[in-house]
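Yeah, one chain of the complex is gone here, protein chain that is, but the others are all in their spots.
We call the chains A and B, going by the order they appear; numbering starts again at 1 in every chain.
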Amino acid sequence: MEAYLLAIGIICAIYVLLALGLTVQYGLTGLINFGHVGFFAIGAYTSALLSLQGVPLVFCFAAAAALAGLAAWPLGLVALRLRDDYFAIVTLGFSETVRLTIASEAWLTNGVQGIPGIPRIMAGGGIGPQLVVFALLLAACIAAALAYRRIAGSPFGRLIEAIRDNEEAVTALGKDPARFKLQVLALGAALAGIAGAFYAHYITYLVPDQFIPLVTFQVWMAIIMGGVGRVSGAVTGAVLLMLFLEGSRFIRDLAPGLISEVDMASLRIGVVGLALILFTLFRPQGLMGDYTRR
Amino acid sequence: MLYLQLAANGVVYGLVIGLAALAITLVFGIARFPNAAAGDTMTLGAYVALGTQQGSGSLLLGGLAAVAAAAGVSLLAWALVFRRLAKRSVVALLVASIGAAFVLRAVMGVAWGHQQQVFQVPLAFPILLGELRINPMDLWLGGVALAALAVTFGVLHLTPIGRAMRAVADDPDLARISGIRPDRVMAAMWLLAGGLSAVAGIMLAIKTVVSPELGWEMLLPAFTAAILGGIGSPIGAVVAGLVLGVAQEVSTPFVGFTYKIALSFVVMLGVLLLRPRGLFGRLEAVR
Partner (left out) sequence: MSLDISRVKKAFGGFLALDDVSLKLADGAMAGVIGPNGAGKSTLFAVISGFAQADSGSVTLDGRTLDGLAPAARARAGMVRSFQVPREFRHLTVRENLMAAAPDQTGEGLFGLFFRGRRVAAEEAMIREEAEAVIDRLNLRAVAELPAGRLSGGQKKLLELGRVLMVRPRTILLDEPFAGVNPILIKEIERHIRALNESGIGFLIIEHDLAALSRLVPHLTVLDQGRVIAAGTPRAVLAESAVRDAYLGGGGP
């Protein structure tokens, strides 16, 4: 039982990290990032591949965060000047291109066959290793939340608020808003990268199909449910998402003949889609595009 | 010669992208938002056509059923969701359309499963045109596409409702003041866009396979073509679709099979950075 709860906790914490990444981006700059899973993938594959080369895990994780954050840079440079719906489309294209690249460059990533046998964070049986992973994840989540809070009350946060109030005035004072938005984009991406690294070393097996856009939108659904732009919202939303995913699996396990696994996957997509529609229709406050926050 | 052959292969593919891009640009130009459900509407068309053909033996019937189904579903989506979001931000509409896409995907998944299926089409020998080998099915599909385009452009330019659609795309306020009823225009547009998506989906499914991801994977090239052609320009969408389709096929020897899609992404970025209004569009607020 404890093992099961721990497993749930670990996956939930990974989703919290993902949600925090998106929250940082949207909460601070209002950027609508539909390509979040792309950074998740970059982090996961980077850490996995490096670890298989014998690189110590600490450096693998650092590389995962760094590469994911770096990937945000050219994306941001190109896309930040676009209107928000075009930005969303471009980021979506980005994550699909990442997935396609991973699937094609078999020499590096083993393509669609995937990478098995990724080393765990801590070897050995029993509860112990799982607890360690969970504790590390928890620490990462807390660090991310604290970082977000620190930013909010800092000169950086002050300028970010100024940019939201009046971007042109910031430019007239000699500061380039794009540079700041880029840093925020990169930070959110790095968080997703770390989440990816944790994911890789927990699941121990990576395939490109784990990094489809559905993941991005599940995380969006999570933060919309929990409350966009807030740390508490990211945590609540991730927990709700976890309940949804586990709950649906539970229901299926109760009646295995009734609903096939494929059907359950379809139902899940349907629920995510329905949630997106319903929230857009009936809970617009603080929703994407109607970005106000105060 | 290889390149000419690739280019010839790319024409049908380009027509598929062009039709899909046309559907997208109609919605973008008239309802003013990027419709992410266009892809899954294509998939819907493919599945309905397949199912109807398997049941009735007639591909023609399958095509008609698909067009009707896709048009109907698009109309329903408008009536239930997009219409209510008309006054909201573009992103809200985009998100809702992604939701609609997912719901569509879920319904299709439950109805038809996730396995890939193929259309049973008559086997025929390629026609030799000089050194080019042309598949008769491609000619057929090309003809269907041209027919769909003829109908669309006919509606847009020769009928009152088509003129009304173009007026709304040009200047919605002016159109309203001139007495054009927005609901009628929207309904007609969604029917048209749905039908076009269905034709594109069937064509693609016949060329390749019927799978749940069929339409979604076409979204990126279709959006790219719509942007390249200039958002809101029907002729632009078709031309850009052809250009992109041929370019994708011709580039295959260089970039490999799977990067065809990545090519779309690069083209999209290029257009948005260098010439946001595309080939034929008016200056749109992209920034």
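Structure notes:
As a working rule, a contact is a pair of C-beta atoms (placed from the backbone, for glycine too) under 8 Å apart; a residue touches a chain by one contact, two chains touch by 3 or more.
Computed from a prediction, not measured in an experiment: that's the story for all the values here.
Taking the full assembly into account, the omitted chain touches A. Across A:Gln113, A:Thr171 or A:Ser232, the single residue that touches the chain missing here is A:Thr171.
Among the residues A:Leu82, A:Ile118 or A:Ile151, only A:Ile151 touches the chain that is left out of the figure. Note that of A:Thr109, A:Gln183 or A:Thr280, the residue touching the chain absent from this view is A:Gln183. Against the chain not shown here, chain A presents residues 147, 150-151, 154-156, 158-159, 161-162, 164-166, 168-176, 180, 183, 186-187, 294.
Quick note on the criterion: only the chains that are shown with their structure count from here on.
Distance from the chain A centre to the chain B centre is 30 Å, each centre being the mean of its Cα atoms. On chain A, the positions that touch chain B within their shared complex are 32, 78-79, 81-86, 88-90, 92-94, 96-97, 100-101, 103-104, 214, 217, 220, 262-263, 265-277, 280-281, 284, 287-290. Contacts from chain B toward chain A in the complex involve residues 33-34, 81, 84-85, 88-92, 94-96, 98-110, 113-114, 220, 223, 256, 258-259, 261-262, 264-265, 268-269, 272-273, 285-287.
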